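Supplied in structure tokens, the structure appears directly below.
Only one protein chain is missing; all other protein chains are in place.
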Amino acid sequence: MAISTVDLQAAAGEAAPTPRPAKRQKFRFIANTKTLIGLIILGFYVLLAIFGPILSPYDPDARGDVLLSPPTAQHWFGTTHLGQDIFSQVLSGARGVVYVGLLAGLVATALAVIIGVSSGYLANAGGEALSALSNVFLVIPALPLIIIVASILPSVSNTVIGLVIGFTSWAWGARVLRAQTLSLRGRDYVDAAKATGESTWRIIFFELLPNLTAVIASGFVGTVIFAVLSEITLAFIGVSDPTDWNWGTILFWAQSEQALAQGAWWWFVPAGLAIAVLGTALSLINFGIDEIVNPRLRNAGRIKGKSVRMRIGFTPVLGKENR
Amino acid sequence: MTDKTGEVVLEVDGLSKHFPVRRKGRELLTRKARSVHAVDDVSFTLRRGHVTAMVGESGSGKSTVARLLAQLHHPTSGEIRLHGKRVNVRGGRRFREYVRQVQMIFQDPFGSLNPVHTVRYHLTRSLRIHGNANGNLEEALRELLTRVQLTPPERYIDKFPHELSGGQRQRVAIARALGANPEALLADEPVSMLDVSIRLGVLNLLRDLKERLNLAILYITHDIASARYFADDTVVMYAGWMVEGGDSETVTQKPAHPYTQLLIDSAPDPDRPPRADEVGGEPPSLIRPPQGCRFNPRCPHVMARCKTELPPRLEIGDEPGHWAACWLYADDVEKPAAVGSAEVAG
Amino acid sequence: MSYLLRRIAFYVLTAWAAITINFFVPRLIPGDPVQALISKQRGQLNADAIHSLYVLFGLDKQDPLWHQYVEYLGQLLRGDLGLSFTFFPSPVSEVISTSLPWTLALVGVTTVCSFLLGTGLGVLAGWRRGSWVDLVLPVTTFISSVPYFWFGLIMIELLAGPNSFFPSSGGYDPGVVPGWDIDFIGSAVQHSLLPALTILISSMSGWILSMRNMMVTVSSEDYITVAHAKGLTDRRVMLGYAARNALLPNVSGFALSLGLIVGGTLLVEIVFSYPGVGFQLFQAVGAKDYPLMQGIFLIITLSVLAANFIADLAYLVLDPRTRKEG
Amino acid sequence: ACGGGGSTAKGNADGVLNVGMPNGPQTDNNNPYLSSSAANSLGYKNVIFEPLALFNKVKPTDDAKPWLATKWDWSNNYQTLTLTVRDNVKWSDGQAFSADDVKFTFDLLKATAGLNHNAIPFGDTTVSGSTVTATFTSPQFVNEYKILTDTPIVPKHQWSTFKDPATDPVKDPVGTGPFKLKTFTPQTVTLDVRSDYWKDAPKVKELRYTSYTDNNAQATALATGACEWAFAFIPNAKQVFVSKDPAHNQLYFPPDLAGHGLWFNTTKAPFDNPALRQAINMVINRDDIFNQGESGYFYPPITNITGIPTPAGNSFLAPEYKSQDVKVDVAGAKAKLTGAGFTFDGNTLKDPTGKPVTMTLSDPAGWSDYQTDLEIIKDNVSKIGITATVDKANQDAWTKNVDTGNFDAVLHWTDGGATPYQLYKSIMDGDLYKPVGTPGVNGNYGRFQNADATAALKAYASAADDAGRTAAMNKLQKIFVDNMPVALTSASNLGGEYSTKNWTGWPTNDNPYADAHPTLPGALDVILNLKPAA
Partner (left out) sequence: MAEPLIEIKNLNVDYGLGDEAVHAVSDVTLTLNRGEVLGLAGESGSGKSTLAYGMTRLLPPPGVVAGGEVIYHDPERGPYDVLSLTNTELREFRWAETSIVFQGAMNSLNPVHRIGSQLTDVIKAHDPRSSKQARAARARELLTLVGIPSDRMDSYPHQLSGGMRQRVMIGMALALEPKVVIMDEPTTALDVVMQRQILGELVQLRERLGFSVLFITHDLSLLVEFSDRIAIMYGGRIVEQAPAKEIYTDSYHPYSAGLLGSFPALRGPKRELTGIPGSPPDLRAMPTGCAFHPRCPKSFEPCATDLPVLGVPDVTGGSDREVACWLHPVR
């Protein structure tokens, strides 16, 4: 009201260099506390993976004099039947677990996405072939196959384990994605993209994929957990990188020495919990994915510290004092 | 450039599309597959620098025709010719080659924009794919948006579809099709959600493009008045059939087919006192379309023949090129030869 | 009709590919059943026994691999799965038929329960996004990220014991003779509680997670708003509209997991000494018991394919848009 | 299996003995000659089918107890066996046992290579009355145990009806033993005592064999008392098992004449150097291996320098080695090495060519006791400047590597028998030698080549008298000590875990009348000796 001279042109919005309206907050999903916590935990694990071996107070292999001792000031997580320091083993073991888990998760998710979405979208023989491929992989029981593959290979490194897990566990995700793609491919916007002249792979990756992110995200979380569990299971039944520690190796030793029966809970518990916390972190991160995936879910937020819960179908009414 | 005006871009000949209907338990035994006869024996041409309007009943197969032309559906029979060459592509490079020349604006802007992409993405893609970004993408984007009166462009460029009103979405869809710089544009009710003033702007824009770039436009609409103003030719569809065609002014001012007459009569007009006699009747089922002329159950002028024989296209004679598929205009002496060949669907 | 035929051909082809892989892959493992047996016995089997074992297993004459393969396919067509090495000379079919019911009962019931529970919780978690129900997910993921053998062992340690209600291993009490009587069934149920709980808890969060994510995606669709506008009860909107549409990926997942039931849950069966197929398979892999491995792979293959087929059909029923038209 | 306390309480009152083995679910197969049968893997074949005579494996030099044979004689340099079979023995289906059954059994094994698991070279067998005369194509001194004790006699009247005895599961086993099959489930097999057994009726009225899926389940069952007798490796058994009921839970693990040790690849430098092998043998801490790896009970340590387990093998020891025990002697080892041209570069051992000595110790990951042992050895050899790494190989890959000689050093077992012959044979027999890279070795995994050793082994097996055998055995010991192809660390055992809560009369270290392994023939003797606890 105070401004009396208004540039008509500017008001019409023709020439006015209006500031780029509310630039998209790319990282706004971090604002979600749950996601933040998840990211922090994951970051912590990644740090452990990088620095764990350096941080460990003892050589995880080194035998000590204190056999099977409960946690003490010297040995935070106690010792094994050979007097090895379990805390050091857990620290050193993080690398293998995180590396294998993420590697396998990425490989499997990538394969699942590529094969699943393509086989769902392509209505031709190629699609059928891909779908057959995923069926074949689906029927080959993963764990025995991993055991078998691992035993064929001359040496089993973490990379190999990760790849093997990744290459054997994508089929499930592919199948689910395929099914979901089948129902997406009839959407108008897919047709529209096609009619615009998008190439098939672009439609798959840029039109369909973002709409599948929810499925992919849960698939990824699932696969990483599955990969970590597989790795640990493998180590538990004796297939692991011989030069490296991972939590499965710890559990392997604990189990073969019957730690629980001996009352050596400290040998058994930390590794299991560490895995569980990793899984939880991933599922916490998943919460933030909603908002990346679905632009319509963004913005639900707070106004001056007071949180307003946006609910579809029940639009919030702000109290008059908010105006 | 201009000398190309009138050149046929797309030609449709005897196009039909039947959608199979799923049989349910009991019907599985009878083994007779049913289908929706969405489009039957449709023929017309799109010429450079011409706008062909397609009006008609809701559900009469207009969108299906557009989708067939865009190669998103594949015809049950009949053919589509682009520059005289028959096309039936299902994907790949040939398909992209085709869409470079033929673009489609979808009827439903709520469905045809990908909810996860911004306006910028949609438009950028269309520009990029067809190599129309030419250096300054930002500039091209701004220009596209300004063309469809989404101004200031900055305000819309980074929005997601759900943040736009219906009309705004429709304009994004138009802009997307324009970004490809096609030869033929299939516009399926492109302006139905725009207010009249913007609608006018957009139609003027299309007309301008048509004239400058020799665009061939198929303009599907329910707004017959706009067809009159904007289109050179108009065809009328009823229950999957083309029932009348001719230049727009004639079809709208001197409709020949009883359905067209009904259509024109029904158009809202504030100047005209509301009529008392509403023509009733229900649109026909496309699964079991009526025998003979599909309009016969509702037609005020129905004759015995209408119930058995399918009328061929008959010249009206008042204006060149004006025709209607109605026995009213049959010269009784010469029995149309086409009747025999037109299969009576049932 | 031709669609159905095409599908059948497709499945037959897939089955053949899977069977072929299942035939060759195990044979790539170095070693043979006899060596495996000797290693397993670690010296308790005299070196002299080796020859007799080769003769016994029919491994003394070296058929070319492709020959064995053709023979195997022929056997399969005749419905003969061969003789198991580990349980020589019991036919593979017999070995499997003693362990399959256990697995089917334990894993089958728990899979169904876990799917129902998980999906139900997922529906809630997705629907009430942003409320306290969000907590369900991290908590269940926490539990399910625990390796389930670990979880099982801890449960045995904590819950099972000499005087506990929960037995720590086996499928039924040693004294009980299997049969359809109350004693046996009671004992079988009692023995299945802990393993079932382990599987349930550790597999549920997957369902929750995927269901929740789909719910979140679906709940921003227009038709949900319309459903609200229609004044339908919250339950109806949640179940009939949102969940119904969000269910699709989970349904195919579920069908798949039904197919995997017969594969058993290896480690749970190992940890709880449960007499199921998973354990059998594990043993077979260790013992290079090709016929048994192949037999188990075969039933897994067939049931997964069947489940897949069901998943396809379920999708057709559940999602009209995926039906092929035109 | 080990359900609540119920089954434990029942134990004695009903005369039930609960036996367990950690062998996984079983199929209904009672063929005593198939190692895959339930009868074999749980061991109940021993109480159904009986041997001709029963040797005590714990004291291999003791005379055997006559069983189905009342007496036997070897002649023709152990190539002819003359037996007299017991009369008044009845098969469990009521038919009389006769010499024909013995002949039938021998002929069956001769004709069916698949069943002849001890590879006994049977010749012709004849019967006259209750006397059986069996011939063999080579001297059988070293196989006496296998023929007399490890050859269960089967009924002709039943087995001759089998189409293919080698693949017959013998669903309805008929034997001369004190028990007969009552019920079979994949998890538990129950046997009833026979009323018409030819010896005194056993006190145990019912035997219940439970198959646990693995050692852990087995250990739990033992600890809870659900299982009263088993053979399984229990880490820290003292705490996990014994301490649960110190008064009753017993470990009885007498050594056998078979060993476990670190096999060197004797063709591969620098392990082809006996001095290095001897030095390594000198630094291995067998006590740690016994106490940490083998939980202080499972595989008793081999202390004698000859690698012969004691006390079982005491009588075979050559006088010069009788009291030569290996002790950890780092200084001595170093001296030995430097004497042989090795050098020390600081803490690193270098071989005579100047290369640092490193070694990869490998064993399958699943064998946790071996793995622990390797960790200990790795630690031990570092004392003499050797850098070792432990490779937890996949079992199949490992088996293949051992088979083709592709390794530095592995922990592996040897064969065993009633004399140290089998042990030495499997280590040093040149006839078993296959060059590195050639698979199919059956012993001599270390690719040891020594003509003297091969000759001595032959001499032992075919010696005409004890003196000849003693000479050959002493020679073998000397060759072994001088070459140390395997650093033997532990003896095999014949033991078991048992509980005296309900049953007493078990063999003990003080009264080692039999071995205590539920699946070995001695089990029969043990079961017949059990009495209800007071």
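Order of writing sets the labels: A, B, C and D. Residues in every chain begin at 1.
Basically, contacts are C-beta pairs under 8 Å (C-beta built on N, C-alpha and C of every residue); 3 or more make two chains touch, one makes a residue touch a chain.
What you see is a predicted model, and the numbers here were worked out from it, not measured in a lab.
*Asks:* Please identify which of the visible chains the hidden chain touches across the whole complex.
*Replies:* Contacts of the unshown chain, counting the full complex: A, B, C.
*Asks:* Out of B:Leu46, B:Met193, B:Cys293 or B:Ala324, which is the one that touches the chain we can't see?
*Replies:* With B:Leu46, B:Met193, B:Cys293 or B:Ala324 as choices, the missing chain is touched by B:Met193.
*Asks:* Touch as defined at the start, partner being the missing chain; which of A:Leu67, A:Ala110, A:Leu153 or A:Met310 qualifies?
*Replies:* Answer from the full complex: A:Met310 touches the omitted chain.
*Asks:* Hey, which chain C residues sit against the chain that's not shown?
*Replies:* Residues in contact with the chain left out: 220, 222-223, 225-234, 236, 240-241, 244-245, 318-321.
*Asks:* Where does chain A touch the missing chain, residue by residue?
*Replies:* These residues of chain A touch the chain that is not shown: 1, 3-4, 6, 8-9, 11-14, 16, 18, 21-22, 183, 186, 296-304, 308, 310-318, 320, 322-323.
*Asks:* Residue-wise, where is chain B in contact with the chain that is not depicted?
*Replies:* Residues of chain B in touch with the missing chain: 19, 21, 24, 36, 55-61, 63-64, 107-108, 110-111, 149, 151-152, 155, 162-168, 171, 189, 192-201, 204, 222-226, 228-229, 252-253, 262-264, 266-272, 274, 278-280, 282-285, 287.
Here is the rule we use: only the chains that are shown with their structure count from here on.
*Asks:* I'd like the most central chain, judged by C-alpha centroids against the all-protein C-alpha centroid.
*Replies:* C
*Asks:* If you average the CA atoms of chain C and of chain D, how many Å lie between those two points?
*Replies:* 38
*Asks:* Return the distance between the CA-based centres of chain A and chain C, expressed in whole Å.
*Replies:* Distance between chain centres: 23 Å.
*Asks:* Which chain D residues touch at least two other chains?
*Replies:* Residues 220, 364, 395-397.
*Asks:* Give the residues of chain B that touch two or more other chains, as numbers and ranges in rising order.
*Replies:* Counting only residues that touch two or more other chains, chain B contributes none.
*Asks:* Can you name the residues of chain A that touch chain B in the complex?
*Replies:* 13-14, 16, 18, 20-21, 23-24, 124, 187-189, 191-200, 202, 206-207, 210-211, 213, 293-296
*Asks:* Which of the residues in chain B end up touching chain A in this complex?
*Replies:* Chain B reaches chain A through residues 67, 70, 72, 90-92, 95-96, 99-100, 103-104, 106, 108, 111-117, 125-126, 129-130, 151-152, 154-155, 158, 160, 162, 173, 176-177, 180.
*Asks:* In their complex, what parts of chain D are in touch with chain A?
*Replies:* Going through chain D, the ones touching chain A are 216, 219-220, 223, 234-236, 239-240, 292, 364-366, 368, 371-372, 375-376, 379, 389-397.
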